[in-house]
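Of the protein chains in this complex, all but one are displayed in their positions.
Here is chain A:
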Amino acid sequence: MHYINIIITMASLSEEVLLVVKRVRQRKQDGTLYLMAERIAWGPEGKDRFTVSHLYADIRCQKISPDGKAKIQLQLVLHTGESTTFHFSNESTALKDRDVAKELLQQLLPKFKKKANKELEEKNRMLQEDPVLFQLYKDLVVSQVISAEEFWANRLSLNSVEHSLSNNNKQEVGISAAFLADIRPQTDGCNGLRYNLTTDIIESIFRTYPTVKQKYAENVPHNMTEKEFWTRFFQSHYFHRDRINTGLQDIFSECAKEDEKGLKSMVTQGVKNPMVDLLSLEDKTLDEGYGTATVPTTSNSSNKSLRENSNSAIIKRFNHHSAMVLAAGLRKAEAPSDQASETSSTDGNSRDSDLFQPPLKKVKLQEAIEYDDLQGDSVRKTISLNLKKSDRYSHGPIPLQSQHYSTSQDIINSISIIQHEMRSYKPRLTQVMSSSAASSAITALSPGGVLMQGGGQQTINQLVPTDVQSELKHLYTAAGELLRHFWSCFPVSTPFLEEKVVKMKSNLEKFQMTKLRPFQEKIQRQYLSTNLTGHLEEMLQAAYNKFQAWQTRRMMRKT
């Protein structure tokens, strides 16, 4: 994009120089290559300034000449498509020099790349996704009504507000369900086991099992070292859940109990989706004792073998583990939005307890009986409009002045009154209008008549050729955009805004001159009604008035 060849004298150089490579040729000129913290630069031999300087952020990629080629080169390709080639000409160390430079660049570039690219990509994406915006961009930036920066300055921030949730805290990386499997113990050869723990795994353990985190916070480092903590963790029955015997001094037995409790509370909470609630599946309230199925043996767990007990412990553990992993992934996402998940975070339940049981049931039932292929296409699934205040939507923004609303009851009443009147309407034939007056009234009320002017707008798409229409649309969006910029400056509280408002005003004028006028002339030439642009002009005029008012007030304050 806008990269600049900054020319800085060597003397004023206060940047950190990471690497200096001598005897590098560029455009057949010997010189020195400098790799600095934020840019790469090259200066010709004997001169104290850079003739080539690229910010790392501007570089798309680097290319090197293949091994075995006579010339040992490194090429930088910029986002703009331009490229710069450096030729390492020190015979003995050329290859080494190049590789050192390449390695360093390899480390440096990705850091900058992300930042630059993201912005660019974002802009690109927005333009591609939004044809209106693209048109606007063409109208305003390409025709140089406003600069690209100005255009984006407002856009991007606006965008980031909209997407603040998704963009700012980008999607949380979930936890691998198998993170415990990654800590595969290795025998260290002398009758011991070695576990490899990485910070990722520890993080996963903490996120999945908050109780362990709590224990960690309680015990490390006052009671034991970190190493000791993890040793105990791996030795504990908590980790080897299938082993039934448990040491008395095990600090994790409490965790196990906590988990048990969490699992229990999850179970007692029941499920939200009635379609998977196995408890209410059967419609039978008979006692045990009827039927051929033998009485469930769960009641007498004492006569279960140790092995069976450990087996069911494994199963429980897997269910719990999966639930916790699932919840850990969802917990973060929900955390800022509702406080309710606070309480649920310990039991691995990621949902908030809401009272929307019946609607959910209805929805699930409807889903279950739906055959979308049998249905005609008439039923398209639509996204429902989520309105905070539906009355504002239906009435639109209204001035604060007290206004008399007619309720729907009023309307119904009045209609019925009118209907009633119409039913009992009797023409008084003695008092009729003169025929000429009647016919003039009819003309006035017919389409095109004096009284039907207001309705004439509807026929604009028939009166005006399509190209003019689309041009008008573009003008509207462009003007809207400019006006938005303009109005967003108010109230003018900072010097920056002052400056901007002045600029925006001139932009508006420029727009009126370069875009609106030619269009008006064009439609005049085509003998179309000129009031097509009347509203546009009104809008501009309103902005000018506002500007005028603001300026005079400012003048008065100054004097």
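By our rule, contacts are C-beta pairs under 8 Å (C-beta built on N, C-alpha and C of every residue); 3 or more make two chains touch, one makes a residue touch a chain; residues count from 1.
In this text, contacts and distances are computed from a predicted model.
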Taking the list "Two-component response regulator", "Auxin-responsive protein", "Vacuolar protein sorting-associated protein 26A isoform X1" or "General transcription and DNA repair factor IIH helicase subunit XPD", the UniProt entry for the undisplayed chain gives the protein name "General transcription and DNA repair factor IIH helicase subunit XPD"
Cross-chain touch to the chain not pictured, restricted to A:Val142, A:Val173, A:Ala217 or A:Leu374, is A:Leu374
Of A:Ala177, A:Leu197, A:Val492 or A:Met539, the residue that touches the missing chain is A:Ala177
Among listed residues A:Leu95, A:Leu365 or A:Ala444, the absent chain is touched only by A:Leu365
Given A:Met266, A:Leu483, A:Leu516 or A:Leu536, the residue that touches the chain left out of view is A:Met266
Full-complex touch with the removed chain, picking from A:Val276, A:Met422 or A:Met555, is A:Val276
Those residues of chain A that touch the unshown chain are 174, 176-178, 180-181, 242, 263, 266-268, 270-298, 300, 303, 307-308, 310-312, 314-316, 318-319, 322-323, 325-326, 329-330, 350, 358, 361-362, 365-366, 368-369, 371-378
